[in-house]
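The complex is shown incomplete by one protein chain, all other protein chains being positioned as in the whole.
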Amino acid sequence: MFNEIDIMDDKMREECGVFGIYAPGSNVAQLTYYGLYALQHRGQESAGIAVSNGKIIRGEKGMGLVSEVFHDTSKFDRLQGQAAVGHVRYSTSGSSLLVNAQPLLVRSRNGFLAIVHNGNLVNGRELRLELEDEGSIFQATTDSEVVAHLIARSGEKDVVDALKKSLPRLRGAYSLILMTPEKLVGLRDPHGIRPLSLGKTANGYVLASETCAFDTVGAEFVRDIEPGEMVVIDKDGVHAQRYTENKIHSLCAFEFIYFARPDSNLHGRNVHMVRKRLGRRLAEEHPVEADIVTGVPDSSLSAASGVAEQMGLPYELGFVKNRYIGRTFIQPSQEIRDLGVRLKLNPVRQIVEGKRVVMVDDSIVRGTTSTRIIEMLRNAGAKEVHVRISSPPVTSSCFYGIDTSTSGELIGAQMNVDEIAKYIGADSLGFLSEEGMLESMNLPVEGFCTACFSGRYPIEVACKKSGKLLEYEEDDGGCGGCGVHI
Amino acid sequence: MFNEIDIMDDKMREECGVFGIYAPGSNVAQLTYYGLYALQHRGQESAGIAVSNGKIIRGEKGMGLVSEVFHDTSKFDRLQGQAAVGHVRYSTSGSSLLVNAQPLLVRSRNGFLAIVHNGNLVNGRELRLELEDEGSIFQATTDSEVVAHLIARSGEKDVVDALKKSLPRLRGAYSLILMTPEKLVGLRDPHGIRPLSLGKTANGYVLASETCAFDTVGAEFVRDIEPGEMVVIDKDGVHAQRYTENKIHSLCAFEFIYFARPDSNLHGRNVHMVRKRLGRRLAEEHPVEADIVTGVPDSSLSAASGVAEQMGLPYELGFVKNRYIGRTFIQPSQEIRDLGVRLKLNPVRQIVEGKRVVMVDDSIVRGTTSTRIIEMLRNAGAKEVHVRISSPPVTSSCFYGIDTSTSGELIGAQMNVDEIAKYIGADSLGFLSEEGMLESMNLPVEGFCTACFSGRYPIEVACKKSGKLLEYEEDDGGCGGCGVHI
Amino acid sequence: MFNEIDIMDDKMREECGVFGIYAPGSNVAQLTYYGLYALQHRGQESAGIAVSNGKIIRGEKGMGLVSEVFHDTSKFDRLQGQAAVGHVRYSTSGSSLLVNAQPLLVRSRNGFLAIVHNGNLVNGRELRLELEDEGSIFQATTDSEVVAHLIARSGEKDVVDALKKSLPRLRGAYSLILMTPEKLVGLRDPHGIRPLSLGKTANGYVLASETCAFDTVGAEFVRDIEPGEMVVIDKDGVHAQRYTENKIHSLCAFEFIYFARPDSNLHGRNVHMVRKRLGRRLAEEHPVEADIVTGVPDSSLSAASGVAEQMGLPYELGFVKNRYIGRTFIQPSQEIRDLGVRLKLNPVRQIVEGKRVVMVDDSIVRGTTSTRIIEMLRNAGAKEVHVRISSPPVTSSCFYGIDTSTSGELIGAQMNVDEIAKYIGADSLGFLSEEGMLESMNLPVEGFCTACFSGRYPIEVACKKSGKLLEYEEDDGGCGGCGVHI
Partner (left out) sequence: MFNEIDIMDDKMREECGVFGIYAPGSNVAQLTYYGLYALQHRGQESAGIAVSNGKIIRGEKGMGLVSEVFHDTSKFDRLQGQAAVGHVRYSTSGSSLLVNAQPLLVRSRNGFLAIVHNGNLVNGRELRLELEDEGSIFQATTDSEVVAHLIARSGEKDVVDALKKSLPRLRGAYSLILMTPEKLVGLRDPHGIRPLSLGKTANGYVLASETCAFDTVGAEFVRDIEPGEMVVIDKDGVHAQRYTENKIHSLCAFEFIYFARPDSNLHGRNVHMVRKRLGRRLAEEHPVEADIVTGVPDSSLSAASGVAEQMGLPYELGFVKNRYIGRTFIQPSQEIRDLGVRLKLNPVRQIVEGKRVVMVDDSIVRGTTSTRIIEMLRNAGAKEVHVRISSPPVTSSCFYGIDTSTSGELIGAQMNVDEIAKYIGADSLGFLSEEGMLESMNLPVEGFCTACFSGRYPIEVACKKSGKLLEYEEDDGGCGGCGVHI
């Protein structure tokens, strides 16, 4: 039998969500708090908020959900000001340390600075070693700390000048928000791998990883930050500038497929609608005779309803997800696992019994969840289980801020579709084609990073052996760290 | 503007979920813990587990979710045994005290006894006063304590005999599980207002408010406990008996409409399927020209998909619900509320903009949530909002364990349908008819309690002025308490 | 080697401290909170406060120290009123359950009632069984619950009348404070085994186990409550009455020797001064050639300074006690214990090295602490260790509310003085004589309970085999429970 809890977590993981606000006269700390709630799906390991009162910057951060870190109002007492940045973080267990929680607060010759970061530098380790050689000390393993060092060593007093000098040294994915006592700076890497958008409130401006955070705080969407663009927000308003002429839209395709909240818009497209289109196309590419269509909650429900509509089949509730499974859940003992406890996901027998079921999911990473879910459907009486995946097979690791497994664990890198179908126990299996995926997104084909499907990395990585993050504690000589080594 | 958090909670509230297991050789405490997870939707205020080792009974309980009360395994160390009972509870704030958390553990001439209870006695206050006059002391305001006193005062040593003597004095709704060191007893009131079912595991038997708890612990459904029936489970197996000849099936209709988890079965019917049928019938009764159908998450989604299918309209994701809003959420300040923060529910502009929207919900109690949601849809650009409710108007208070508001607050008791439509700002409004509801449930029409729709109370209540629960702290002379007075 | 932490706790343990206040216009909840701080030495397991606002009674209680249970002001928000009672409790681990925390709050035909209790009924188990036979249910194992049942069953509506009818059935030690919505009642058992005093504040009156609580809340001492006396405090002031003609002063001698805080007065005598006199007399009875006198902190320091003065020897700091060892201290592993960690108590080498040390302690119960401390002194270089104990050998268990070990564990019941000296490794050992003790207290000789030294129990106990408290969980047929059996 299975350890249900672990097996049910076979998903890629986003690293972070970032939020910033410049709005004198508003309670910026509380607005950031609400904004982070809307971004919580992007990271549940730690949360933090820093506030500038125009002169100094103060912050609070901690391990856990936003609601846990800021469980009473007392933490907000120190956080009065005109601008704020916030961060939610997920990470692999090795670096799951408070020291890595963001915002990073530093003081340097540039004065006080707060930094939040979403993404992953592929040359992070290189830069660290170079900086160490120059006499820098590191207290954490975040890319934010690398950025802070580059700024401090740039020789430029103004943070914008310092950034212009430093950014060319960065290679990889980064959507950054920086805050000095006087201003807020938001920028995206030249490929725009991670999203970042600009919104407007009554008193000022907001920046956020996803537009759903704007809805939450009552802000209006203005526009996406462009790849290679930097916006500076201060008492004179918003000033946009390009810090590089390079600009290749390479938004991570998985933001559409899985990461983003369905009510967010990316590139002006609503995520739920795109997912429905992915489902429709998937149904076209892989038709099947069946009785009902069901999705694996919650991320696959939009695609599943698209599949159902296209196939002309009823879209049914094949599974109920338990909403109360907390992060501190007590693991069942072996005896209890053998009883087949079904805590997280329960198939609905009366719905699937005797039926030919089309089961829609958004991705297969290691294949463990699919195996388990199909088994559950069969135990509940499903006659046939046809699996349809609203993305292509994941065959390559991500080096831009997503925690895929290492290639060795990626079932898509080890088996062909028939083998996978057999392995997971499906009667049939269909993945959406890369072409179908891109067309469904209805955006210029060159607009996406599809490295994990295609192995075509928009930003070169020298060593692709490892998908692991650098652990602060481990002195890995060579190709460890962020998986990249020159 | 609104206090979103409170307004969004305009729902009837279930009081409790109960679970019991007799399974020597199993880790009964942990199985109860998993079973309570599956019943968590029935009550989030407190949770508790008591275990019998054959000689004595020990227990742990506390305020909060199951995952909070049992946040580490150390609480299970004392809880080894052969049988267990568990409880989750919701209550109005006045009685939100640890002393009311269950299981109730007592020692009397009948020895050790643990009791868990789902329902509400309409003569609870009467019985309390009688028992006080006889010299009893009360430490809480639960009906379980009344039952314990009656048993202790019955003069019968055996708990089954004591129950037979005591139960005729109870009037109202009660699904009870009692545990002595040697046995487990489950019973339902003669009207069967609250559900209770029997299941089987490898090592023994389980009782639970809903069948989804059986799936969770790997048990097989055996059958529902009958109204007026008592089952005794001990080392000799299960022994069923009737403790009264009276038996009128009056299952609370709202168990189907709203309370039960969609993967549970009631009367052998899957809840999700019934809700879909309610939706279909609703669409038949109140057709409308529109573009899309959407449900208010999570409880209305099944009905909404039924409406969509029947209307031949696309079923869309009109709202996204934030899954991370905890119970300890910090309330927004007025300034922030004025910004229109949308934390719990966010309408998806790209889906509803310019559309004629059919918005399906399962009930309207005070009307506050509907008003707010419709406003949100309009702000997001909906051209028309047609509200369809998958139950009849709630016109009367419940005295059987549901926290409806008092009649004075029930919008269905104060206004007719047109007035309500105007009040909540709907372009049209349709409630499912009582007839339609009962036919959709596809069960004998006499099988349900529909008092809150019809005012026809299956068990007489003398005073219907108040829907409030007795607060321990308040010495209300006369018709306070459970709202009933002779 | 030893498990230092456990071994260092070889002390008799007081069960409880009680506090009550009737003072309309004062913040009675906060005053009770401060009063409980002053009584914290009498019990560290649980704490609770109940407040009457003239109509109803509300309470808060929890496991842990006063500072832990009431760690923020929010708990006081509900607790506004004119009168309050508070309680701190120690108990053996078996009954260390929240359900046993006090105040006990009940509602009966006498209305709302809060009870706090210090002492132990020797016929508690008898009364429980009788009450169970009459149909009472018990939810805890405290004597307070027995008292509440007797009141409720007395047939009297007024709580004072009910008490007069009930108290004759109680046998044992009890200092009780009861609170109805309108009044506060304080009373002591006819032997006055546990202390209870009356004080006066600007707005009303206070009752407390020890007078140090009066100092803490700025109250003036009025007088001790007499054995067999009951005082009723309400809007008309204080009304004293005797509820029995029996009255034999039998104050527990250990209140002077060990339990009470040195700044409290008992029978009008300051506790520190009495302890010094005990020390002087001890020195007279057991003179010795030595270099320095030292006490085992903290309880023996007063007696030690008396010994030093009488012997004409310098009173030195032989040990330093670590003030930061919390209740949640992590136990050292075996390896670390073998290193001889000295966390709680550290002998001061430069003071004891090469010296003939008189080590004064207030009692020897099992002998484990003495053994360990003497070994520590020798390791620190003491040439001789002469142990002087400021009380007679403890030879009998206490049944009146003190947790001595069972007789089998009492070293004074198993060995004579020479054997004990040898066992604990002392060069000489002297216990204060019972005569010397009573004379030092400078009070009528008949004024004390000395049962633990003499076996002369002022209140008869039928079975003295066991010193254990009744555990709720254990169904001990026969002589278990409170150690008493008819």
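By letter and in written order, the chains are A, B and C; residue numbering begins at 1 in each of them.
What we mean here is this: a contact is a pair of C-beta atoms (placed from the backbone, for glycine too) under 8 Å apart; a residue touches a chain by one contact, two chains touch by 3 or more.
Bear in mind that the values here come from a model prediction, so they are computed numbers and not experimental data.
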*Kindly name the visible chains that come into contact with the excluded chain.*
A, C
*Among C:302, C:370, C:390 or C:407, choose the residue that contacts the chain missing from this document, as touch is defined above.*
C:302
*Which listed residue, C:222, C:273 or C:415, touches the chain dropped from view?*
C:273
*In the full complex, which of C:98, C:238, C:317 or C:417 touches the chain missing from this view?*
C:317
*asked:* Across the whole complex, list the residues on subunit A that are touched by the chain not included here.
replied: 55-58, 98-99, 104-109, 111-112, 132-139, 148-149, 152-155, 181, 472-475
*Touching the missing chain, which residues of subunit C?*
26-27, 30-31, 33-34, 37-38, 40-41, 44, 65-68, 70-73, 76, 201-202, 212, 215-218, 261-263, 265, 269-270, 272-273, 298, 301-302, 305, 309, 314-317, 319-320, 322-326, 328-330, 332-333, 335-336, 339-343, 346-351
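Note that in this section only the chains that are shown with their structure count from here on.
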*Should the pattern of chain-chain touching be classed as line, ring, star, complete or other?*
line
*asked:* What's the distance between the Cα centroids of subunit B and subunit C, rounded to whole Å?
replied: 47
*Using mean C-alpha positions as chain centres, tell me how far subunit A is from subunit B in Å, no decimals.*
37
_Quick check: how many Å separate the C-alpha centres of subunit A and subunit C?_
59
*What positions in subunit A touch 2 or more of the other chains?*
none
